Structures are given as C-alpha cells and as structure tokens.
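Here the complex is missing a single protein chain, while all its other protein chains stay put.
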Amino acid sequence: MSEDVSAREVIFGHQHDRIFERLAALDPDLAGYIRDFAYDTVYERPGLDLKTRELLACTLLLSLGSPDELKTHLRGAMRAGASEQEVRETLLFAAPFVGFPRVVAAFAQLRSLLDRQTATESAPPLG
Amino acid sequence: MSEDVSAREVIFGHQHDRIFERLAALDPDLAGYIRDFAYDTVYERPGLDLKTRELLACTLLLSLGSPDELKTHLRGAMRAGASEQEVRETLLFAAPFVGFPRVVAAFAQLRSLLDRQTATESAPPLG
Amino acid sequence: MSEDVSAREVIFGHQHDRIFERLAALDPDLAGYIRDFAYDTVYERPGLDLKTRELLACTLLLSLGSPDELKTHLRGAMRAGASEQEVRETLLFAAPFVGFPRVVAAFAQLRSLLDRQTATESAPPLG
Amino acid sequence: MSEDVSAREVIFGHQHDRIFERLAALDPDLAGYIRDFAYDTVYERPGLDLKTRELLACTLLLSLGSPDELKTHLRGAMRAGASEQEVRETLLFAAPFVGFPRVVAAFAQLRSLLDRQTATESAPPLG
Amino acid sequence: MSEDVSAREVIFGHQHDRIFERLAALDPDLAGYIRDFAYDTVYERPGLDLKTRELLACTLLLSLGSPDELKTHLRGAMRAGASEQEVRETLLFAAPFVGFPRVVAAFAQLRSLLDRQTATESAPPLG
Partner (left out) sequence: MSEDVSAREVIFGHQHDRIFERLAALDPDLAGYIRDFAYDTVYERPGLDLKTRELLACTLLLSLGSPDELKTHLRGAMRAGASEQEVRETLLFAAPFVGFPRVVAAFAQLRSLLDRQTATESAPPLG
C-alpha cells in the first residue's frame, strides 16, 4: 500500500466521503474523533499491516455484535487485501471463543455483502 | 511451522500437558471438546497462519475480559512468531472499538508476562 | 422423546432442513460445526432433558441479545415440551440478573412467535 | 418538577399509557415489575435529580446496545430538562470507555429522534 | 420442598444470614431490593421449580462472568436438588452459545466448591 493513501481511504474506498458525511450528520465532533483518533492515529501506526488490522476489526465487531460496522470492515478487509477465505477463517475462528450465535450473525453480514457484489458485477454496464 | 507440530503444542509449549491436565481436572469432557474442536479442528484449518490466529485470539479474549486465557494467548502469539511490537499493536488497536478499560487490563497481563520472562532469563542457570 | 429423533429434529421441527440449508449457504463448515458439535455432540449428551436444555438456551440467547436465534429456541422450548408459562417464567427470571431491557426484548420475540402461531391456527385449512 | 408527577409520567409524557399497554401485552407481570420496581421504587428515590438519572439511563442503554429503549430515554432525558448539548456530551463521553461503535449507534438513535421532532414541529397544525 | 421454606433459605442454607448481612453492609437498600424483589418476588413465582431456576441462574452468571455469585448458585443448585452431573451438563451446554472461556471459568468455580466440600467432609468432627 502506498504511503500516500490513508488507511481509511483504502478501507472505505469510494464510500469514504459518504461515510464521513453520515458520521458528521450524527455529530461533527464524533466524526472528528473517529477520523483523527481511530483512523489517522491508531490505524496509521506502524508494526501491523492493514490487512491484519482489518481482520482484527472484524473480530472486534463480531464480538461486540455491531452488524453495520462489521459489514463495513468485512468489505474493508477485502479492500486491504484479505481473500474471501481469510475473512471466512477469521469469522469461524471466533466460534470457540464467543460461541456460534455471534458467528452466524457475522456470516449473515458477509453473505449480504457478497450477494451485493455479485449483483453489481453481473449488472449491465449502465445498470 | 512444521506440519508435525500441532497448533496447541506451539501455543502452549512446555506447558501443554499441564494446561490440559488442569482442564481435565475441571471436566474431562470439557477438556476433550477444547482439544478436539477448538484446537484440533478450528485452529488446524488452513487459510490463516498461526501467528494471525493468535493475534485474533488475543483480541477476542481482550474483548471478553478473560485475563487468564488472555495471558496464555499473549504468550502463544509470541511462540507463534509475533514480535512484542505486533502484540502491543494488536492490543492498542482494540481501544477505538471497545474502549480503554479492556485495553489497560490486557496490557497488565502482557506486563506480568514480560516481567516473568525477564526474571527467568536473568536468573542463574540453576535458579 | 424417542431415542430415534435427534434434538435438532425436535427443536426445529419441519423447519429443520430449511434452517440448515440457510446455515450452509452462509458457510458449509460453519453449518457442519453447528450440526456436529453444538447439536449432535452437546445437545445429545445425557444428564439433562431437552426441555431444560431449551430453557437454558433461551436464557443464554436472552443474555447475549440474539433475537433471531432466541425466537428459534423459544419455539424449540415449546416443541420440547415447555408450556407457555414455563417459557414466560424463564424469561422473567432473568430480570434480576441481567436487567429489564434484555427481558423486554425477549418477550417481544415471544409475542411475535405466539402471534404467528395464533394466525396460523385460525387460518382456514388451505389458507 | 412537581412532586405530584411521577418520574415515568415525565419521561414518557403523552406516550406513557401506550408504552405500558405495550409492555402489558408482552407480559402483565413484566409490566408490573417495571412500573413498580424500576420506576416507582428506584426512579423515585431521592438523592439524584431526574435529569441526571436519565443521562445515566442513556449511558446504560448505550453500553447494553439496546437501541429502542435508548431512544425512549434520549427523549426522556430531554423531557426531564436535559439540553440537546447535554445529551450529546453524555453519548460522546462513553467513547473512551466502551469504544466508538456503541456511540455511533447511540447517535443514530438521537438523529432519528431529532428528525422526527423537527418533522412534527414543521408540520401544519392538523398534519 | 416445603412451602414454609423460602427459595433463599434453600439456596443459601446456613450461610443465608451471613450473605444478607454482607449485602446490608454494602448497602441496606440494595440488600432489601435483592431480598424483596429478586428472591421473595421473582424466585417465589410458581411455574418453574427451584432446581430449574438455579440451573438458569448458573447459566446467567456464567454468561455475565460473575465468579463469586456463580459459586453461590452452583452450591444453591445442588441444595435445590441438582446432581453434580446436572450442574456439569448445564455448564457444558453453554459452550456452543457463549464460547469456552466463560465455561472454563465456571468449571473453575465448581472445582473450588467441590474441593471445599470434600475437605469439609473428610475433616474430623471438631475440625
């Protein structure tokens, strides 16, 4: 990953601005803290590559039971270079630690994400 | 990692037998499920290396607030090849997702683990 | 309960195959672990009858805050022989331990389940 | 606040009866315990004003991840005299303790509540 | 169980008064609410026998991660007629729902309780 691209640009891709506009509409200071502290401070630290960080993020959000943010970071993990198999392994790995219900809910988010990607890919160019 | 060594042998090292004896003293069937399902089935799956799995395990146990198991897997992560820096990054990364109290508690386990390792290393040969 | 019928067939009834097909569509290995470990290993153990196990399952899912799985096991508890009163007592009993919000959410799932059963029963034969 | 008005009448306002009817439809005894123990016993205790109690309630529900009850008590906090700023500060304050995902979910409830209030205020008299 | 004996007398046995004195030393009103609401209201409801209620209590406390109260109710379950096997089945049953770490912690409490009982039984009469 080029040093010129921030972690949040990689993770959110073309949805970056829309996601931060939505956060700012909730609360501008909240959006600022998430951008400055969570992303531009913690995510940008050296010592762990972005793909690994996104797999950790998926695990944390699976454990918290936060379906919307989980879907964002399942997509982010794949944008950061994780294969579908690596994402599936990450979700399955949580089962012995936190039980099956949280894992089933996480795979439902992954299913929904993959279904939408398939629909987009098979859509006609101007669909 | 050689294919001849199981994930649980790498993670637990010379404490392997003691850990499973302690589990069996709690409940033999519980020990069996942890060995057969958690370790010999889930941990042995392909698609994610053991170091990454152990960093995920640390994250899950930090999130659950399980200090004893967390210490075991902090040690396990380092036995599986994670550097101290990678372990620290993994714990710090959780702060924006689950807050500082869980992260402080996790670093206290890491501190205790590192202190004991230092004490062991600086002890005289027959200490 | 006949020894020839598995716990999962009693709990899921005629929805059994649909439930496991949906799990397999999420991830075939996840579906396999839930079937082989959670159901065919843990649920089939002797020493506790299926009705009691399903009341425990309802309690665990109420505590986790997993509404969809809770509804499945509220239905499962009644299929395993629990009366509506026993299910209500199980949900109310959790209030002093985990507080009212989780209990209210659980009763909302029970309400939705009972409403659907009433609608089905009062529907004309070919409705 | 007049001593003649109960905490639950202040918090729920004109929705009071509807809320307790909905609870009674879930389970009459549950509704009774919430009314008698949670509201008429705990909420009516001296030593802490109702506005502070409602800010604490918002914090507890943010931490639990109970969006519907959270929205009820965000409204209740404002009915008990909290300004929108005080409510926002309460939600932001939780971020270092429980992380951003729970706080984002809480602000989404606040946004939805404020949007509805704006819609109501700008509606024509008989709208 | 005789109708003349309260659930809390069965569960706590000869430790009943000591337990409520300790609670009252924490806060007299807290002790009163636990006695009047949790025990004399919820526990005394008909529709579910005390043994089943205590197995549900063990499950709730395992899920919460409250080791001291869990030990009290593991003992309470056995005082209410649960066999050691039924208690073990209850703890094992939680594994697929909430994961192994909580279950291991619960069995550690059971182990500690059974060890103390063995020590007491094998002690000389005036030990």
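Here the chain labels run A, B, C, D and E in written order, and each chain numbers its own residues starting at 1.
The rule is short, and it goes like this: a residue touches a chain if its C-beta (ideal position, glycine included) is under 8 Å from a C-beta of that chain, and two chains touch if they have at least 3 such contacts.
Source: prediction; values computed, not measured.
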{"item": "On subunit B, residues whose C-beta touches the chain left out of the figure", "value": "65, 88, 91-92, 95, 99-105, 107-108, 110-111"}
{"item": "Touch list for subunit C against the chain that is not drawn", "value": "95-101"}
{"item": "Chain not shown, touching residues in subunit E", "value": "23, 25-27, 29-30, 33-34, 38, 61, 64-66, 68-69"}
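The criterion applied here is as follows: only the chains that are shown with their structure count from here on.
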{"item": "Partner chains shared by subunit B and subunit C (touch criterion as defined above)", "value": "A, D, E"}
{"item": "Selected interface, B-D versus C-D, where C-beta contact pairs are more numerous", "value": "C-D"}
{"item": "Cα-superposition angle relating the copies subunit E and subunit B, to nearest 5°", "value": "120"}
{"item": "Longest centre-to-centre distance from subunit D, chain (CA-based)", "value": "B"}
{"item": "Of all residues in subunit C, the ones touching two or more other chains", "value": "29, 33-34, 37-38, 42, 45, 61, 64-65, 88, 92, 95"}
